[in-house]
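Here the complex is missing one protein chain, while the rest keep their positions.
After this line comes chain A, so read on.
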Amino acid sequence: MVLVFAEATNGKFKKAAHEVVTYGAKTAAALGSDCVALTLGNVEDAGDLGRFGATKVYNVSAPELAGFDSGVFTAAIAGAAQQLGAKVIVLSHNSTGKNLTGRLAARLDAGSAPGVKAVPVVDGGKFTVRKAVFSGKAFADVEILTDTKVVSLVGNSIPVEESGSAVGVESLTVELPAPKVKVLSTKRAEGTTPLPEAELVVSGGRGLKGPENWGVINDLADALGATTACSRPVADSDWRPHHEHVGQTGVAIHPNLYIAAGISGAIQHLAGVNSSKTIVVINKDPEAPFFKAADYGVVGDLFEVLPRLTEAVKKFKSA
């Protein structure tokens, strides 16, 4: 059995939850087994996960799960997996998942593949799954050798698919330890999609010359409904907040579209953005290395090109 941990934020599922359930259902199909989903705490309409291929949804609710403590969540997921006899556990490779995958693997003495990008290949008892390594500069096909396996899925790497309809939700009781972590506050930016989950990203570099010029980036992002990002020197100079810094030592992103303006395309920048499906580069220097990694390039002054592109997007959207 494949057990998928479907995370809810303030009681609601985000796209990442639908992606992991889709992934779990496909993994179960490859193994000739079933996929069930696990939710923790109060979740609205948990049975809806059946639409993405879960044959049943389980829920563990307890006061210990009110704030995020990786130890308590691990006990809940591992306990559910053991009660249900699940052999494969699937999570999202997001901030929650990164706090849990390793703990679960250690607790269950299981092999793990963190940050996978594709459904496992099951062949003659071998379970092999592809993950990005060297910050996207290569892939590794990782064979998990243990009976119990833990994998975490990178966001936006497989399309969400509907293959069923809503299913029943059953409560499970799992013994939980007392939390060691006390949550004091949780803050999330309202409105915009966070970078690691974004499908469309508009990014600016040192070519913007200063923080006062970011209007051209924001206008294009608003027209597209995109999230904004920046290169490292831009964040280091405090032109933009640190959480916008993408690259090898910043956020690794995997959007469908990455538009980079005034960014030269240093190898450390590329490492965090080269999983983008389509890359557009706007740079006044035709020799900028970023053009080698781009699908579409515009050689020109970004202060002229970006407003023109914003107008073209608005025209397209209103057509």
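By our rule, a contact is a pair of C-beta atoms (placed from the backbone, for glycine too) under 8 Å apart; a residue touches a chain by one contact, two chains touch by 3 or more; residues count from 1.
Simple rule for what comes next: contacts and distances are computed from a predicted model.
Undergrad: Look at the options "Electron transfer flavoprotein subunit beta/FixA family protein", "NADH-quinone oxidoreductase subunit E", "ABC transporter ATP-binding protein" or "Tryptophan synthase alpha chain" and return the one that UniProt uses as the protein name of the missing chain.
TA: "Electron transfer flavoprotein subunit beta/FixA family protein"
Undergrad: Thinking of the whole complex, not just what is shown, which of A:Thr192, A:Asn213 or A:Ser264 touches the missing chain?
TA: In the complete complex, the chain left out is touched by residue A:Thr192.
Undergrad: Across the whole complex, list the residues on chain A that are touched by the chain not included here.
TA: Touching the chain left out of view, chain A contributes residues 67-71, 74, 93-96, 98-107, 109-115, 128, 131-146, 180-189, 192-197, 199-200, 224, 242-243, 245, 248-250, 252, 256-257, 267-268, 271, 274, 277-278, 280-281, 291-301, 304-305, 308-309, 311-313, 315-316.
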